[in-house]
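On to subunit A.
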Amino acid sequence: MQQTKVVDMRGITKRFPGITVNDGIDLSLLQGEVHAILGENGAGKSTLMNILFGLYQPDEGEIRIHGKPALIDNPNTAIRLGIGMVHQHFKLVQPFTVAENIILGSEPRRGFSISYREAVRRVEDLSRQYGLNVDPNARIEEISVGMQQRVEILKTLYRGADILVFDEPTAVLTPDEIEELLDIMRSLVRQGKSILLITHKLKEIMEIADRVTVIRRGKVIGNVAKAETNPSQLAEMMVGRSVSMAIDKKPIEPGKPVLQVERLVVKGREGAPAVNGISFTVREGEVVGIAGVDGNGQSELIQALTGLRKAESGEVRLMGADITNAAPRAISETGMGHIPEDRHKHGLVLDFSLRENMALRTYDKKPFKRYGLLDYAAIDKHAQELVEQFDVRCPDIYTQARALSGGNQQKAIIAREIEKGPELLIAAQPTRGLDVGAIEYIHRRIVEQRNKGKGVLLVSYELDEILSLSDRVLIIFDGQIIGETRPEETNDRELGLRMAGSRLDKDAERSHAG
Partner candidate 1 sequence: MIDWKRWFIKDNAAIPLLAILSGLLFGAFVMLLGGFNPIDAYSHLFRNVFGSPYDFGETIRQVTPLIFTGLSVAFAFRAGLFNIGAEGQFVMGMTGASIVGVLLEAPWYIHAPLALAGGALLAGLWGGLAGFLKARWGINEVITTIMLNWMALYLSNYIVRAFLLEPKQQRTYLIHDSAKTSMAWLSELFGSARVHWGIFFALLAAVLCYAFLWKTGQGLELRAVGHNPHAAQYAGMNVKRNVTKAMFIGGVFAGLGGAFEILGVFHYQVIASASPGLGFDGIAVALLGGNHPLGVVLAALLFGSLSYGSAGMSFGADVPPEIIRIIIGSVIFFVASPGIIRWAMGLFARNRKRKEVA
Partner candidate 2 sequence: MTYTAVFAIACMIALTGCGQGNSSEGAASPSSQPPSASSESPSSSPSASGQGLKIGMVTDTGGVNDNSFNQSSWEGLQQLSQETGIEVKYLQSKADSDYLPNLNQFAKQNYDLTWGIGYIIADSMKLSAEQNKDARFAIIDNVVEMPNIQSVTFAEHEGSFLVGVVAGLTTQSNKVGFIGGLEIPVIKRFEAGFKAGVAAVNPNATVSVNYTGAFDKPDLGKAAAATLYNDGVDILFHAAGSTGNGAFNEAKDRVKNGQKVWMIGVDKDQSLIFGNEVTLTSMVKRVDEAVKLVSKSVIDGTFQGGTVLSLGLKDNGVGLPADNPNLSQEVLDKVEEYKAKIVSGEIEVPTE
């Protein structure tokens, strides 16, 4: 059967001052397919989609929708043409209900008043039709991130979209939620929708996509059918060189304890204990991975270890010294490096230049401070060395941290945290949202620490990451360590079950209670 092209973009070129973001890109989306657009951060995927959605105007090229040339000069035109976009960062009004958010801007009217009952009914219908399972009357602030994403999907469906664009949809989701999202996508395609999926995750592509267009530096590198390719080929196309996913991890006998945690209790935001009596040890020359579903106390645990949150009780020892509830600077100086979970919130001052960010922990030490004044020559030299050593790609060290790509921001943080030679490195979600090339690099750096005989505590929601880096894996659930295993003794399915099995129990309880 000859499939029709619902979207046909030809020769799309978009230039920003000093840079060509999209350079003659051709892209076609067939009726009823999932078409993945694969590329590193900054390759030009988002710009291309923003052009399709009318947020940018291309400098050259033409767009055809359902075979007809279309001038998409703003998002409303795009919506009218049946294009819906599920943004990476949700655009929802938190205190409003699901139904209210969905109808916002195209409210069903009865006379002058808005008919909420009608809205709720239509949202329910759509939700049932595509198996979204969303409660129209729940408030956005009360539902999970995964649910919020479904609300975004419903918004596009409600407006009659038959071409759906997903921008990095899995970046914010837990493994379970990713599975569910993929199911929803399959259901959408079954019912005649066509999907453009922007991603840099090879695993998802292999699972759901029919065809893949790979973009690198604004150009189309290739267009392949999923059936005819494999992850390493895709990775090579994306990065432009061969990527080794295997990690050089020679066996080491762990040495003395670096970090000792005893019966640690930390309160969460609502005042209930988020970390409830956790004890574990990290030794020299080992990577200890903490596996668990998001929201089981990982964030609070790390914040307590690094001095950002107060511990209620228990004890934390670093190199034998008691650092329980010490100030962040004291902990850092005792020998801890910390790659924070949220690099924008904690890791960097985005409005500062790279050189200032590189000195963010050490600006008041020699050689950066002399006679009370900052010695910018020394700061620059230091930053320049780190940039070269850690391959942080930036125009220069005076560039604002905000202007760097996510991968390079993370490299800058890692450079700063590793360079000071910590005995313990805490890496929380170190590769979240990064592309294959950056992930590979960061993984190598983490293992390198271990190989040098340092201790590493790795917290991640990515099971693959945990399994490939860790020497030991601790499973965290509801603020407690509920099990320990070794990567070679388990696999992602089993590990996922041990985390998810408990979670399913919890959900069941919750739905009974509700």
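Criterion applied: all candidates are chains of the complex that A comes from, given by their letters.
Operating definition for what follows: a residue touches a chain if its C-beta (ideal position, glycine included) is under 8 Å from a C-beta of that chain, and two chains touch if they have at least 3 such contacts; residues count from 1.
Quantities reported herein were computed from a predicted structural model and do not represent experimental measurements.
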Numbered candidate touching subunit A, per complex, among 1 or 2: 1
Touching residues on subunit A, where the partner in the complex is candidate 1: 17, 306, 308, 327-330, 332, 338, 340, 345-352, 356, 359-361, 363-364, 368-369, 372-374
